[in-house]
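All protein chains of the complex are present and in place, except for one that has been dropped.
Moving on to chain A:
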């Protein structure tokens, strides 16, 4: 059959070309397609590496972040010599070393309404974007832009030992918003830097995103649209669940696209413009990774250098989860995880009464200085004769300003 592959491409892709269900037709389609990968981290790395080596025509890589040492255990395209370098640029460089025939485009940007629509539109042959981003607002925004532009979205996510994978907005399958019409409360969302993630879990989900992308582009096999894979690597359980179809009556985005013919660029801009993502998701900005809150008045807080110089006897309570306390802690600190404050307030109070001698002060510390403030509010109700303060900025600030040898994680 007619195809546009050169002899060197035939040799390079031969092992996939000879699969009967794939064949040269699929390779042709891959070569003339573009894919945008949003997020060049744990999921984006394997997705991009495999799509590049498979011979996609054009690969766009989006990320505004730079490489940190704590990324490398899972973001397998990045290495020790590239700390501080742009993730999108480095991933493009790594892919280029694997397959220089692909056209790479690097976008060091944060996704907002304007950038999302403009960027995804720039891909005239774009068949899908793969998203691998760890914040809710970006997930809704990417989904909505894909619905407005009629592009499938291969979605992966992973946390701790678990992963989820599906293809949104493809054929009759639902979009992300069809499935989750209301955003979860902001405090119910945990990300990789707080909850943790194991490398092989994101590696597997990211690789399978590349598989689904190849199938969508080549129009072969049965994709996960209308279904979702749920993987629990801890107990090794996999299930494929059946999802609702596209919600043309109730989904705000699907409804607004299907109720009108031939949306213009201006229509799309208006639909996005009229939607307040920040309010919808209950977050403070588009880059809502680990925000630092400030709820206590200054007199209920102590900064790290004042705490260092505080010589009177006192009780120091570390409210981080036990597994984090086991990594490192300040001397003489007592570990009472914040969850216990929430779930078991009475017992926590009893425990603290037991430990308290003549100390007039109780100080609370956590990783970044957020939970410790909430813990102050809880303890104030029970110990009104004590001075109760939180250590501003937590152990991260302690390590930065007072004790450089204190482990960072």
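Points worth noting:
The definition used in the following text is that a contact is a pair of C-beta atoms (placed from the backbone, for glycine too) under 8 Å apart; a residue touches a chain by one contact, two chains touch by 3 or more; residues count from 1.
Rule of thumb we're sticking to: contacts and distances are computed from a predicted model.
Only one of "tRNA (guanine-N(7)-)-methyltransferase", "Rab-GTPase-TBC domain-containing protein", "Ubiquitin-related modifier 1 homolog" or "DNA primase" fits the UniProt record of the hidden chain, and that name is "Ubiquitin-related modifier 1 homolog". Interface note for the absent chain: among A:30, A:116, A:153 or A:197, the touching residue is A:197.
The missing chain, though absent from the display, is touched by one residue of A:43, A:116 or A:167; that residue is A:43.
Residue A:158 is the one among A:158, A:175, A:374 or A:388 that touches the chain not shown. Among A:243, A:263, A:328 or A:402, only A:243 touches the chain left out of the display. Against the chain not shown here, chain A presents residues 39, 41-44, 131-136, 139, 156-160, 162-164, 179-185, 188-192, 195, 197, 202, 230, 232, 235, 239-244, 342-343.
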